[in-house]
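Here the complex is missing one protein chain, while the rest keep their positions.
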Amino acid sequence: MINCSLKALGQMLAKKQVSSVELTQEFLNRIDTLNPEINAYIALDKNKSLAQAKAADIRIAAGSAAPLTGIPIAQKDIFCATGWKTTCGSKMLANFVAPYDAHVISQFDAAGAVNLGKTNMDEFAMGSSNETSYFGGVKNPWDFTRVPGGSSGGSAAAVAARMCAAATGTDTGGSIRQPASLCGFTGLKPTYGVVSRYGMIAFASSLDQAGPMAKSAEDCALMMNVMAGFDERDSTSLQRDKEDYTRDLNKPLNGLRVGLPKEFFADGLDANVAKVVETAIAEYKKLGAEIVEISLPNTGLSIPVYYVLAPAEASSNLSRYDGVRYGHRAAEYTDLMDMYCKSRAEGFGAEVKRRILIGTYVLSAGYYDAYYLKAQQIRRLIAQDFEEAFKHCDVIMGPAAPSTAFKAGEKVDDPVAMYLQDIYTISTNLAGLPGMSIPAGFSAGSDGKALPVGLQIIGNYFDEARMLNVAHQYQQVTDWHTRMPELNTLKEVA
Amino acid sequence: MEWEVVIGLETHTQLQTKTKIFSGASTAFGSEPNTQACEVSLAFPGVLPVLNKEAVNCAIKFGLAVNAQITPRSVFARKNYFYPDLPKGYQISQYELPVVGKGMITIQVPAVGKNPAYEKVVNITRAHLEEDAGKSVHGAVEGMSGIDLNRAGTPLLEIVTEPDMRSAAEAVAYAKKLHELVQWIGICDGNMQEGSFRCDVNVSVRPKGTDKLGTRREIKNLNSFKFMQQAIEFETRWQIETLEDGGTISQATVLFNPDTGETRAMRSKEEANDYRYFPDPDLLPLEITEADKDRVRAQMPELPEAMKARFEADFGLTSYDAASLTSSLDLANYFVATVHAGADAKPAANWVMGAVSAKLNAEEKSIAQSPLTAVQLASLIKRIMDNTISNNAAKQVFEALWNGEGGVDAIIEAKGLKQVSDTGAIEAIIDEVLAANAAMVEEFKAGKEKAFNALVGQAMKASKGKANPAQVNEMLKKKLGA
Partner (left out) sequence: MALSIEDIKKIAHLARIEVSESDAAATLTKLTGILGLIEQMQAVDTKGIAPMSHSQDVVQRLREDVVTKTNQREAFQKVAPVLGNGSTDQAVDSGLYLVPKVIE
């Protein structure tokens, strides 16, 4: 049951083969078993989850179920949910119980989904390995010595280890797609503005976008049907007609033009990863796709641009954590200045502080033009690269991450090396384009263990339905997305 | 050396909206602390701003009122600094592209001593939308400040002038004019005690005849015109004395102490600020089209300058009278209503600016609170115009009207103030007076002009003030063959 698609689970619930309470309990049991090791969840509240499940069962019985009614979903701890601890992976918010719901949370509530728990993440979504979390790292279910990627590492591990039916994530520079690649599942970052950011704790406002993390493209489509939609509380939420993201899943791919950016296959890409991606592309040819070579010449600049813009926005977004109204306040302080400086020094971890400092620096007097303004100009060049590319292709494909999952601790002291993890994902955030990662095979890690590899699919603005179609068709002829890590040994221990 | 003071103003006007600039929390003044601080006002995690349409309308109104360029696409920026009354750690304001660009305001500087009154144009540099901060309350708990964020997020229009003013009088005249204007166009209630209209004044001095601006000091948060006058005068003297004593002025933010009449530098603002402005990624460019401007223009009252010119042309009022009557829209409307109700414009202007304004001042009431309606005032003036009552009697009627003693005619009747205009009755009185004052008649005939006035006085007295003085005059002249 834990490996069933959302559609299958929905059918089982509808036919009363299983109740939402039973399904929720099954996942909670699995979490009980696996979470102490994997650390995918920061907060669990069984009573709350089961109460929602009970309500879902009543709704199902009443015949008013929606597609996700009764299905247990893991929520990244970046989304405020009333009555739930919402920490954003930070000591700063370790005791923050949200008094309101994020738009994403209310959408799932309205759909009758069950909130299974809040998942671990890099602190304030700043990281690519989940190692910056105040609540400890998360283990990659395929190899416990490795990271799950980040920042949505908890959701990633939860999906990969089947500790939830599906999960939510957020992606500012690759935080859905890179963990999807490293943990072997399907993750989608929608077009910027498609999912409301209200109640989603901000990292870099102009780049942050929430999206689904699930086993398959079809599951992601069902999740998108719940998550996407206009919200008047977010000025950047786009006013568009409601879409059915499942509508094109079954379209054949004949004549699909797939663009391969040469910059995505250059130096820096692990050869084994490259091989898996090439094999996947060969599969697409068989499905009728036509391959077009394209160029995204400014790809290399996306990292420097990102590491100006994201920290600049973050340095300002995180100024509200001052120990005055909520969050961590230092235990001892002499005056107001001391209270600010100590509370923030204690409440934030090293990476968050680094980014606040970088952001403060690039915005400070005399440096604005050389850094911030320049980065915004290059951001346009990057967006123009994609605009040009999409004249020649329908979707762009390439790796989602330059390597398979790396060892915990390997890059933690080398921020620059860590930042390079996002080389293939960041540019879509800068352009505001949708991107996804789907499981495309495995590659042997340095110690011989098979580790998942993701194929990235980048679409034009609002082309999520087509991307899901492209992913779904691949998943009809491959079974990578159904593979799950062997976690039986753990079960026996428990 | 002769010195010249150079003054520019930055005025924070709280806009008259029901809700905050970026959230649906109420802006009502005086509620219990933090009861109007919603999650957006409190900068809770994950919340986002959405711009209030009415705040934008207010900005457009102001732009149109001062003939300013209105920016087709203005941008909100974050001004970053830490302060407990600033919950986000940044203020959402406008920096490079403010909603209102260059404009101008004509001010009337009143006569002082031998210096006559004059008009002057003050250039507006810009006006931008931003959010107000909360308030710090001191003294509730020893050694602590209490933070109330009810005011946080109240919409402000910050109106910035060029350094165009050259005296405290000019600065105050500008501030008063601006104060009148923002109320006139209905964007600000003008309540200075509640902080709805707060002026920061930049003051510098330089040797007269030189062009280079001196170093300025900014006097913060002046909340009365009297304090503004005092603060500028003190600050100007202090700067001149400092320079004359060989000292230098360093840029500073200063506060005015009304008790001592002195200014002093603020301690908390000593360190140089680096506000790290950048465009707010949570907000999109604010677009204002020609159609938006037309829509707002259609809702706006006639502007004071236009109305003043009309009063001069249509009613033959002096520039001074027309300016006084157009100092507030309510006052101007009251005057117009009085005229529309049948009063002649000149006496209407005199009554409105004279007796009515004096009464309102004495009772600290606004024209809107006047117990005397424009229609009542008009009927009173009409009774003077048709000779029913004398000007003197009118004063008594006015008092009675003010005190709510009834309608004009009823009061005239009840108090027996009706003027005698019956020729026969007046002739009889005059005949009596002439008979009783033969000596005076002789004096007049001998060439003493004064005696004539004395005889008029006697006749008025004999009529108990009710005789029509013009008729008395005329008939007396006839009788005396003058």
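In order of appearance the chains are A and B, and numbering begins at 1 in each one.
Here, a residue touches a chain if its C-beta (ideal position, glycine included) is under 8 Å from a C-beta of that chain, and two chains touch if they have at least 3 such contacts.
Computed from a predicted structure; not experimentally measured.
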Report summary line: Missing-chain contact among A:M12, A:A51, A:L287 or A:A383 belongs to A:A383
Query raised in the report: Quick one: which of B:N67, B:S136 or B:T423 touches the chain that's been left out?
Result: B:S136
Report summary line: In the whole complex, of A:M339, A:I438 or A:L451, the residue touching the missing chain would be A:M339
Query raised in the report: Residues of chain B in contact with the chain that isn't shown?
Result: 17-19, 23-26, 32-40, 42, 44, 50-56, 73, 75-76, 82-85, 136-138, 140-141, 143-149, 255, 266-268, 274, 276, 279, 281, 283-287
**Report entry** Residue numbers in chain A that touch the chain omitted from display
**Finding:** 95-97, 99, 192-193, 206, 232, 235-236, 238-239, 298, 300-301, 303-305, 307-308, 315, 319, 322-342, 344-345, 348, 353-354, 356-358, 360-362, 364, 367, 370-371, 373-381, 383, 415-416, 419, 430-433, 461
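Keep this in mind: only the chains that are shown with their structure count from here on.
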Report summary line: Cα centroid separation, chain A vs chain B, in Å, comes to 58
Query raised in the report: Which chain B residues qualify as touching chain A in the complex?
Result: 39, 42-51, 78, 80, 82, 84, 87-90, 147, 149, 274, 276-278, 281-284
Query raised in the report: For chain A, which residues are in contact with chain B within the complex?
Result: 78-80, 86, 88, 93, 96, 98-100, 102, 197-202, 204-206, 232-236, 312-313, 315-316, 318-320, 322, 324-326, 336, 340, 360, 363-365, 368, 372
